[in-house]
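A protein chain is absent from this complex, but the other protein chains hold their places.
Chains: A and B, in written order; residue numbering restarts at 1 for each.
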Amino acid sequence: MILEAKHISFRYGTDSRQILNDFSLKLTCEERVGLIAPSGSGKTTFCKILAGYEKPDEGEVLLDGRPLSEYKGYCPVQMIWQHPEQVVNPRLCMKEVLAEGDHLEQRIAEGLGIETDWLNRYPAELSGGELQRFCIARALGERTRFVLADEISTMLDLITQSQIWSFLIQEVEKRGIGLLAVSHSTPLLKQVCTRVEDLE
Amino acid sequence: MRRMNGRQKTALLFGAAVIFLVLVTIAGQVLSEAAMATDFSRKDRPPCPEYLFGTDWMGRDMFVRTLTGLSMSIRIGLLAAGVSSLLALFLGIVSATMGRAVDSLVTWVIDLVMGIPHILLLILISYACGKGFKGVVIGVSLTHWTSLARLIRGEVLQLKEASYIKAAGKLGLSPWQIAWKHMVPHLFPQFLVGLILLFPHAILHEASITFLGFGLSPEQPAVGVILSESMQYLAMGKWWLALFPGLLLVLTVALFDVAGESLRKLLDPGSAHV
Partner (left out) sequence: MDKKKVILEIKNLSISFQQYDKGFGRTELDVIRDLNVTVHEGEMVAVVGSSGSGKSLLAHGILGILPYNGVIGGTILYDGGELTRKRKEQLRGNEIVLVPQSVAFLDPLMKIGPQIRKGKKDPESKEKLNRIFESYHLKQEVQELYPFELSGGMNRRVLVSTAMMGNPRLVIADEPTPGLHMKMVRRVMSHFRELADRGAGVLLITHDLEQALEVADRVAVFYAGTTVEDADVSDFAREETLRHPYSRALWRALPQNGFQFIGGTQPYVKDLPEGCPFGPRCEQFCEACRGEIPYRELRGGKVRCLCAE
C-alpha cells in the first residue's frame, strides 16, 4: 500500500502562523521513513493530518489513491503519540485500553515487555515508558498498514528508547507495515529508518 | 482502635447523613396521621420530655409536625432535583454535541434563567402552575438546572477534544461506544454529585416560597407552612413554634450538603489523597 500526503498546508485558526506549507510526502508499506524536524516545526500537526485527526487547509491525504477519510471504522493509519498519558483514558484499566484497539496477537505484548500484572492497573500507576508500550501495542492492530511515530521516545530513557525501537522495526518489517518516524534526533533516525527526509 | 483514614471518615460521614435523611423521610410518612391530630387539652405547651418540640395552639405535637413537614420537603426536593438534573444532563449534552446554533440557544437560556433572581422566577412559575405541590415541583425543577447544565456542557466539550477520545475513534469505536465507554464513566460521578447538591437548594426554595404563600397550601404539613403560621404566635412568646422546625430544616439542608460534598471527595480521583 502507499500512503501519500499531497501539497499539505495548514494553520490553526485564521490569523496564526502557517504551520505547514505545501508539504508532500510519499511512503510505501515496505519502508521506514524518518522525518527530521526540530520541535515546533509542525511535525505533530503533520502526523495528525496524515492519521486523519486534522483536516488540512489545502492538499489531501491518499491511501492507495483513495482519500483517507473514506476509510470508515478502524483506521489503517495509526499514530503513536509523544505523550502516552494523553491518549489513554485515565479511568480505564490497561486491559480495557488494549481491548479498545484491533485484535492483538499475544506476541506483541510479549515483545514489548508488557507484564501481565500491568494489565489490571490504571494509567496513573504506570511509568511513562510502561504506558508508551501499551500505546504502541494498541497501534499495532491486525488491520494497521502504516504507523506514524511522533517523537515516541523523547520522554523515555535511552534504554527504553532502544528497546521500543528494535521491537518496532522487527514488527513492521515482518508484517509489511509502513513506518514514519518523526524526531529531532538525526542519529536516532539514521539507526531506525531506511530513508530520512527533512520537513523544512 | 486503629485510626481511620480520611477516606473512611468521609465515607462514614456520607453514610450517616444519608441514613439520617432516609429516617426522617420514613418517619414523616408514618407519622403523617399523628401530625394532623388536634387535642385542645394539650395546646400551647412549651417543650417538655413528652412533647420535645412543644405543641401549637391546636394541641398538635410540633415534633411530629416538623418531621412530617421535613419528609414532605425531602420528597419534593428529591423529585424536583431529579427532574432538574435530568434536564441539566440532557441540555448540557445537547448543547455540547449538536452544533453551534443549539449551543448558543442553550447557553442563552442558561444565562437568561441565571440572570433572573431565583426566588422571583420560582414564584412566577409556581403561581402560573397553580401553586400547590405541582407548582412547587415545576417551579423548582425549572429554575435549578442551569449550573449543572453548564458544568456538564463544559465537561463534554472538554472530553470531545481529549486526545484519548479522538484516538478511540481512529481505533474504530463508534460514537455510541465512545459515549458509553469513555464519556459516561467520566460524567456520571459529576452528575450524581450535582444531583445531591441540588437538594439543599430545592428544599430551601420550597420552604421559602411556601412561607411566602406561593407554594404549598396551608393544610399540607410543610415546614414553610409551619414557619409562616408560627410568625403570628412569636410575638406572644411561643418561641418553640419557629425555633425547632427552623433548626431542623437547617440541619437537613446541611446534611444534604455534607452528603454531596463527601460523595464528591470519594468519587473524584483528584482529591484521592484526602
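Just so we're on the same page, a residue touches a chain if its C-beta (ideal position, glycine included) is under 8 Å from a C-beta of that chain, and two chains touch if they have at least 3 such contacts.
Model, not experiment: these values are computed from the prediction.
Participant: Among A:73, A:90 or A:128, which one is in touch with the chain left out?
Facilitator: A:128
Participant: For the chain left out of this view, which of B:7, B:45 or B:186 touches it?
Facilitator: B:7
Participant: Provide the residue numbers of chain A that touch the chain removed from this figure.
Facilitator: Residues of chain A in contact with the hidden chain: 38-41, 113, 125-131, 133, 154-163, 165-166, 184-185, 187-188, 190-191.
To be clear about the criterion, only the chains that are shown with their structure count from here on.
Participant: Centroid from C-alpha atoms only, then distance chain A to chain B, rounded to Å. What do you get?
Facilitator: Here chain A and chain B have centroids separated by 49 Å.
Participant: State the interface residues of chain A toward chain B in the complex, per the touch definition above.
Facilitator: That would be residues 51-53, 73-75, 78-79, 81, 86-92, 96, 100-102, 124, 138, 141 of chain A.
Participant: Touching residues of chain B toward chain A in the complex: what are they?
Facilitator: Chain B reaches chain A through residues 162-168, 170-173, 181-182, 185-186, 269.
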